[in-house]
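Apart from one protein chain that is not included, each protein chain of the complex appears where it belongs.
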Amino acid sequence: MIELAHVTKRFGDVAAVDDISLRIAKGKFCALVGTSGCGKSTTLRMINRLIAHSDGDIILDGQPIDAYDPVKLRRRIGYVIQHTGLFPHWTVARNIGLVPRLLKWSAADVQAKVEELMKLLGLPVDEFAAKYPHQLSGGQAQRVGVARALAADPDILLMDEPFGALDPITREKLQDELSRLQARMHKTVVFVTHDMDEALRLADHLVVMREGRIVQQGSPLALLQQPNDPFVESLLGGLERGLKQAALTRIKDHMSPMGPTLPAQSRIPAAFSLRQGLSMMLRDHTDRLTVVDQHDVPVGELTLRKIVKEAQPEQGKVRES
Amino acid sequence: MSLLDALPTPQVSWRQWRPNRVLLVLFSAMLAAIWLLDVVSVSPNRIVSGEEAGLIEAIGWVGALLVSGVMLTLLALSLQPSHQGYQVALVGVSLLLLLLPFGLMVASHRLISSDTPQARLNMGMAYWLMLSLLLLCWIELRLRLTLSRRRSTLMLLGVLLVWGVCAILGLDSLALGQELRARDDEFWRALRQHVTLVSASVAISIGLGLTLAMLMRRYAKCQKIAFGVLNFLQTIPSIALFGLMLGPLAWLAAQWPLLSQLGVSGIGWAPALLALVAYSLLPMVRNTYIALEQVSPETLEAARGMGMRNSQRFFQVRLPLALPVLLEGIRITTVQAIGLTAVAALIGAGGLGAFIFQGLGQAAMDMVLLGALPILMLALIADAGLGALADILRPNATAQSGDSQ
Partner (left out) sequence: MNPSVGRRSLGLHGANRAIWPAVWFALLMLCVWGFPHADGVLRSLEPDANQVVYQRASLASLLLQHLFVVSVAAVVTIVGGVLAAIAVTREGGRDFLPMVAQVASLGQTFPPVAVLALAVPALGFGTLPIIVALVLYGMLPIVRNTLGGLQDVDKDIKSAAIAMGMTPWQVLRQVELPLAAPVILAGIRTSVTINISTAAIGATVGARNLGDPIIAGIVNGNMAYIVQGALTIALLALTVDSLFERFQERLRSRLYTS
């Protein structure tokens, strides 16, 4: 668990991070979102002591971080940055095996771990192990970056705009893979990004920052339903907020049982998002879709009327999350 | 693996107190130098080595305390530095620099009696050390206060001026001055020769370098070969190249009397000039080539888009943008040529190097200094002057003028 209590970082007279408090439960994915210069990266870098905080407490697993030896602390926290920071003079395999070697694992263990991670991240060992970073595409390099961060099996993973320099298609692919990994590994992740869609897509807990302060935090759904500030609202996309919210909801949560009428022509899988459902309605000029399961068997239907009605904010329920 | 493995090793940060350690070291070294090493030495004439004198012998108790007092003050200032502190320190360092010639005047007054006009006063180890340490302090303070190159150069020139005045007014017995007076004409002639040779070789290599660089841009194949040859020339030790120039030129002069009437011979300025140009070409061509190549293609494309003709593009866009790097090439070439011309004295080209080699031959160290110090000054002046010029010519001159580099 990571806890920040009234943490402040001053560079000279300027407070880059100003009295922020934050609590990230074990196994949760927390995204820090904001425009550049809002202090989100500084916050991240204070957690592994790349930057020393000026005031307040940062507590990891019940101990203030100052109590840890910084070098040992960092070996137990994974770290991924935008431009990968891979060592250009080392092969992919050597880059990934860095932290295990620092921890004095046996050569065989390191080798096994490297191969395991390469497989996990979709980098065929035969093809990539001996390559150098400059021979990789941006997406491949960032996979190596993630593998390197995961190599010593850390509980905590810090990611500083890891996909910021990638093209939209690669970015989306890597986001999917990260969700998949997270569902499997349950790391405590702190993820810095300026891309609200990315944050909404990945995070359990969203923290919006501006000028060194936290403007609002909560679950993605809670923020979408109740932004408490015009800045947060504009970050959330203003008028398109509804669609973003719909993207976070599954169709199966909104479908109704099959009615007595004939099933609609258009069919959509239950696992899709509400946003995709709405899009299909617009495309097919209909206000009714047949929802099917993975075997293409109809299981219910989705109507525009019901969606619109259920999109009303249910205040009490949302606050809690 | 648990985070708890990383416990403990508590770390305390107590570094509130931050003295300027650079100045601290420099001022301490200075204090040690003036008290422990010989400050000046007195020799009865030109060749005999002198008798050394310490600080108190040289400038008396009062002077010694005064100088030490200034240094201790500066030492104290560097313990807890601030912007004002640095400004005061700069004044203090300038003061010490200005006091250097006065110290010599006092020393000559105390140590040399008027009935031995031949006696010479030499600056001792401590003096030279103090001079260099003060200059290092100067550099440090300049960097801390982010003074511009122009302003700090002006300040140093002021100090030099005071030194000059002192040297003329009250330093008859200083060895260097005596040496200069003894060969006054010779010195100025050598200086002229030196400057002429350097300017000629730089001028020729600018012309040749530009031409070569242009040719290389046109004929890409030549580029590799040309750089190869120039690189090869640059690698050959100067003394060897100067030596090898003697033979062919002597032969040429023997074949064509016209050439020898012009003053070309195996020995003298002609082989020196040739070798100097050969050395100057590599930095010149390289920088010209890089300067012309580095102008961004977008800018040139834009110029073409605006409808500029080829020649207009070259003279109005490419050349002005390339100028600072080109000047950098001229700077490197000039500084290098000033040093190499000193070596050229070995093959009879004259110049200030002649004093060095003659002085070394006669074991007359003052004469060596008479050659070496002006060469050093020339190199520094050329470096600073051409550097400042390049700063001014940089397109974003206003942004660069405050830069301390």
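Letters A and B name the chains as they come in the text, with residue numbers starting at 1 for each one.
In this section, contacts are C-beta pairs under 8 Å (C-beta built on N, C-alpha and C of every residue); 3 or more make two chains touch, one makes a residue touch a chain.
All values derive from a computational prediction rather than experimental measurement.
Trainee: In the complete assembly, which of B:188, B:232, B:256 or B:315 touches the absent chain?
Mentor: The missing chain is touched by B:232.
Trainee: Please identify which residue in B:88, B:166 or B:380 touches the non-displayed chain.
Mentor: Considering the complete complex, B:380 is the one touching the chain left out.
Trainee: Thinking of the whole complex, not just what is shown, which of A:81, A:117 or A:199 touches the missing chain?
Mentor: A:81
Trainee: With respect to the chain omitted from the figure, which of B:53, B:206, B:317 or B:338 is a touching residue?
Mentor: In the complete complex, the chain left out is touched by residue B:338.
Trainee: Contacts of chain B with the missing chain: which residues?
Mentor: For chain B, the residues touching the absent chain are 20-22, 125, 128, 136, 139-140, 143, 223-224, 227-228, 231-232, 235-241, 243-244, 246-247, 250, 283, 286-287, 289-290, 325, 328, 332, 335, 338-340, 342-343, 346-347, 353, 356-357, 359-361, 363, 365, 368-369, 371-373, 375-376, 379-380, 382-383.
Trainee: State which residues belonging to chain A touch the missing partner chain.
Mentor: Contacting residues on chain A, toward the hidden partner: 48, 50, 71-77, 79, 81-89, 98-99, 102, 132, 134-135, 148, 158.
The criterion applied here is as follows: only the chains that are shown with their structure count from here on.
Trainee: If you average the CA atoms of chain A and of chain B, how far apart do the two points sit, in angstrom?
Mentor: For chain A versus chain B, the centre distance works out to 58 Å.
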